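On to chain A.
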Amino acid sequence: MLSEVLQGTESGGFVIIRDTACYSGRRLLKYYMNCALKRGEAVHVLGFEVPEHELCAGLDSNYLHLFHFHSAYTDPLGWTKQSLFTVKHFSAKEITLLLQETQHANDSVLVIDSLSWVVRHHDTVTVCQELQKLRKAGGSVRMIFGLLHMDLHQQGIVGTVSHVASTVISVTPMNNARYAMAKTSQRKKSGKVMQKEEFFSLPEDLTLSIETKPNQSGNVQTDLYTKSEVDPTSNLTFNLHLSEVEREAREKVALPFVFSEEKKSALLRPGRGSGRIMYEPDANDDIDDEDPDDDLDV
Partner candidate 1 sequence: MAAPMENATKGTRLSGSSTSFQKKSRSKLIQIPGTKPSVHTGQLIVSSGVPSLDCALGGGLAVGSLLLIEEDEFDSYSHALLQYFLAEGVMSGHELFVASAQDHPDDIIKDLPSPLQDEDPDLKNASSSSPGQQDAMKIAWRYQNLPKFQSVLSSSSRFGHYYDLSKHMEQDLLQHAKIHTFYLPEEQPASTHLSGVLGPYSVLLHSIQSLIRQNGFDGSNSQVKTCNVLRLALHSLGSGLWGDDVCVSPAHNHALSTFLYVLRGLLRSSLSVAMVTVPTHLIRNKLLRGRLIRLSDTAIALQSFSAADRNNSLYKDYHGLLHVIQVPRLNCLGCEVPDTKDLAFRLKRKQFTIERMYLPPDLSDSVSRGKQHLSHWSSFCLTASSEWSRSSRAGS
Partner candidate 2 sequence: MFVELNSILNTSPDDVTQREFILLSDRKADASFLIHHYLSFYLKAGCKVCFVGLVQSLSHYSAVAQRLGVNLVQAREKGQLVFVEALKASAAVMLDQTGGDVAQMSDYLRSPVPELRALFEFVRASLSQAEAEADSNSPPVLIVDDLSVLLSLGVSVRAVLDFTHYCQATICSQLQGSVVTLVRCDDDDDDDEDESSSHLLRALSHQCTLSLRVEGLRTGYCRDIHDQVEIWWRGTGENVQSQRKIFQYKVYDKSVSFFAPGTSSAVL
């Protein structure tokens, strides 16, 4: 599922990759950038958090002419007056202008690294509105990718921003250093929602491999949930299964205290003429609610 995120042709997709300090989602972001480049799409990066060379490293060098880095790294707030693009310019209008300066004929993908930076400096509601405007503007921007550091914002903010997105991928580390887990939930335009948890590994050359279990290779794309439904009786050293013959034989065995129908009905029929005890309380009865032997639960 991770590998299919980019493949749709419908425009207006908005993917948020959520990570924490323990495991950075930036490499997954780079993987998608690389995929988009290979498809011949232009990639525009609004880079706040890492410098250009760091984000470029590992990308396919044949397609770097399609890669456009709008640096807000060295001077995101305009303190040193070095860069044209600062965080203050984060609006649908400005970004569209920025993309048009270097517009190619084909589709383009917008990458925001990271949304956390933007959210820190803008009102969350405004950010959501501008992002939505960018999606709806159509034309130039086919997809938007954003990195969001989950542990830096209050839950409400993470939820609000994620709500705007069509796909949310949360990455968390595993005990095994090579693998990480991605929890993807994708909302199609039709309203269909797909959710999946996958283990993946993503080395520096940006080749994604998805695994069912971190230590077993092969068998791609098995749903995690099936794992829990494995038959627990399969690998036992003794036999828990019954063959058909065995089962029939077992059913024939007469169990103790299982009575025949006749005997049951005879027992259930109220007997006539048998003795009964009639008791009516009397004033002289010696009612003793003490417990002389200390063994009753009175």
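Worth a mention:
The rule we apply is simple: a residue touches a chain if its C-beta (ideal position, glycine included) is under 8 Å from a C-beta of that chain, and two chains touch if they have at least 3 such contacts; residues count from 1.
The candidates came about this way: all candidates are chains of the complex that A comes from, given by their letters.
Please read these numbers as outputs of a predicted model, since none were measured by experiment.
The contact partner of chain A in this complex, picked from the candidates 1 or 2, is 2. The part of chain A that touches candidate 2 in the complex is made up of residues 21, 23-24, 26-27, 49-51, 54, 57-58, 73-77, 79-80, 116, 120-121, 149, 151-152, 154-155, 177, 204.
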